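Missing here: one protein chain of the complex. Every other protein chain is in place.
And then chain A:
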């Protein structure tokens, strides 16, 4: 900066080896001292904030310092509060991106809309990132590639980070879900031949497909069936089938129906193979489905990149939330590079004006919606269902796992920075008319008649 000093100021020295202020031997030394000063100033601010928080009354602080001396006081405060870490974190807050070239994996379904659209619509580049979005063949593969660090971050089903963190189905590795991708946007689709069997009580012996064992689809379908008196393990068969194979299997009569992510449901209608029995929002309006996720290690090692990435996702999600942008988004994500679907199929999913497969055009603008806030209560509900169906064994500290994995605080802070409306942490969860109390997870699990635990 000293190169830009005012040359018409008589106090400024431009030549003779020394620095601009004259107190240092060279310009480099001057700059170094200036940076150090700035850093010291910043550290002072952090220390000041901590001391003010510890000693609300200044008289007390001064008394304490007089009694024990500054050195002892600093040591004592440091044991109580990681001052060094706080300074480090504060200094990094405004720092540069650790990594700008990133790889983010996704599964070609409309749940991934914010992750995908951020690429063609430029939300990643807006925050200085060069992100490659990579289409991936299935949930197990995306999990393995994320675990193998081939991807920096990935699109996952919301129960997956919880399963990875608790070591269900793989070794436990601390994983995080800092943002929910979409809410609603799934449906139960049945084969055409069942168009007169709309009552779930007639579904005994049906074969259903869900995308993955650890998916909202699995838990919602099980919940729906159990509420109608069917035992999902004994009265019907539920298999995990990758989304692209679902329509083909429905066509070949291998399955009777599925609870699947879109555009699979709409695609079944488009191809005349099935009809939409019910939207998942009728089971739980506002349920989360997919999340944006990254390993705890990535978050810790690349805090600035992580924040920039999360901001671009939040920003894209906010854009996707507005109904007037949905057509543009559908056109941007339908091509072969992303979803590889006919535009009209994606458009029907995103706008909510859709053919139901039985000859009716239905309108439901909330068929899919985008709300990034990762409520702890979502995670707790998912954990209760993992427990209910025997995926989680033993005692579960619901609140702690939820807090560790769903990074609600980060999302709240960044959403505030982006000027997005704050989420209501006490938003109620009502699944098929039954209210869920996230503070009583164990009692909730016990309250079901059909369960495996």
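We take it that contacts are C-beta pairs under 8 Å (C-beta built on N, C-alpha and C of every residue); 3 or more make two chains touch, one makes a residue touch a chain; residues count from 1.
Basically, contacts and distances are computed from a predicted model.
UniProt records the chain missing from this view under the protein name "Nitrate/nitrite transport system permease protein", selected from "Ammonium transporter", "Glycine/D-amino acid oxidase-like deaminating enzyme", "Cell shape-determining protein MreC" or "Nitrate/nitrite transport system permease protein".
Of the candidate positions A:96, A:148, A:426 or A:449, contact with the unshown chain belongs to A:148.
Among A:113, A:136 or A:265, the one in contact with the hidden chain is A:136.
In the complete assembly, the contact with the undisplayed chain comes from A:336, out of A:53, A:67, A:96 or A:336.
From the set A:124, A:139, A:270 or A:378, the residue in touch with the chain omitted from the display is A:270, counting the whole complex. Residues of chain A in touch with the missing chain: 108, 132-137, 141, 144-145, 147-150, 192, 243-245, 247-248, 251, 267, 269-273, 335-338, 340-342, 344, 348, 353-355, 357, 359-361.
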